[in-house]
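Okay, here's the structure, questions in a sec.
Only a single protein chain was left out; the remaining protein chains are all shown in position.
Moving on, here comes subunit A:
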Amino acid sequence: MSTIAETSPRGQARRRIRFDGWRWGGRIFLVFMLLYTALPMVWMLLTSIKSGFAAMQFPPQWWPDQPTLASYQKLLDPQNSVGQDFLRFFWNSLFVSTATTILSVIVAVPAAYAFSRFTFPGRNFLFFTVLLRNMFPAVIFLVPLFILMRAIGLVNTHGSLVLTYLTFGLPLAIWLLKGFYDNIPVQLEQAARIDGATRFQAFILIVMPLSTPGIIATAIYSFIGAWNEYIYAYTFLSKNEQLTLPVGIQRFFSENTTDFPGLMAASFIMSVPVVVLFLVLQRYFVRALTEGAVKH
């Protein structure tokens, strides 16, 4: 980062004459991408503050004549039935995602450390087996997992979701963290061991703190994945009070197909936690990718 900051002013002055075309091309492209990315989200927000009647007009009201927060009030009001359902879905999602995140970190950290440091037989084979999990679509595992979950009594529980989500997040988590541990000098641990620390103490006291950005990135990735997951939740859960947000919203709006302001408000509320989480912690994520997955 610092090198970019140092070199760019000089570079700009010299390049301005020769490469204007590239820079303008880049700027125009970025404006186009900004519109492509942001306009749908802006339209979601504008629709969510219209009344149901105002949303169903042609030509549309580009800016709502009478902005109203009625949709949000309806969804977040614990007094009426819609609000009760929605808030319950929200808490279910929060519980499942948090549990998945904590377990992912607990499982991925030692595994990634072992793949990075130790040279036990079968290491590469096991590492690639873990990565191969990413190759297979959720649908392939649906039927057998459904039967498996029924056999161990987890159908219609949040435990079935946590267990399955764990396996989605693990491969990338282990891969990211392994790259991180690869970049931490072994000498640091060796020094600690000479000073009398056990291997475990060296791991906890030296390696863990240095890999915090990687762990944060792993946690974000697991949380977002679990929060947004749809197929398993759609298949494994049938009781209304257990649904997570994506399925709950879908089920709710297949009954009220024309309530687009409500749908947009629900989509917005569903997006807020993950977007905020990501924006606050995104520098860790990009850094983890740079140091963990890409830099070699």
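As a working rule, a contact is a pair of C-beta atoms (placed from the backbone, for glycine too) under 8 Å apart; a residue touches a chain by one contact, two chains touch by 3 or more; residues count from 1.
We adopt the following convention: contacts and distances are computed from a predicted model.
For the omitted chain of this complex, the UniProt record lists the protein as "Sugar ABC transporter permease", which is one of "Sugar ABC transporter permease", "Cohesin domain-containing protein", "Putrescine-binding periplasmic protein" or "Sarcosine oxidase subunit delta".
For subunit A, the residues touching the absent chain in the complete assembly are 3-5, 7-8, 11, 18-19, 22, 26-27, 29-30, 33-34, 36-38, 40-41, 43-44, 47, 55-60, 106-108, 110-111, 113-115, 118-122, 124, 126, 128-145, 147-148, 163-164, 166-167, 170, 174, 182, 224, 227-228, 230-231, 235, 245-246, 249-250, 253, 260, 263-264, 267-268, 270-271, 274-275, 278-279, 282, 285-286, 289-290, 293-296.
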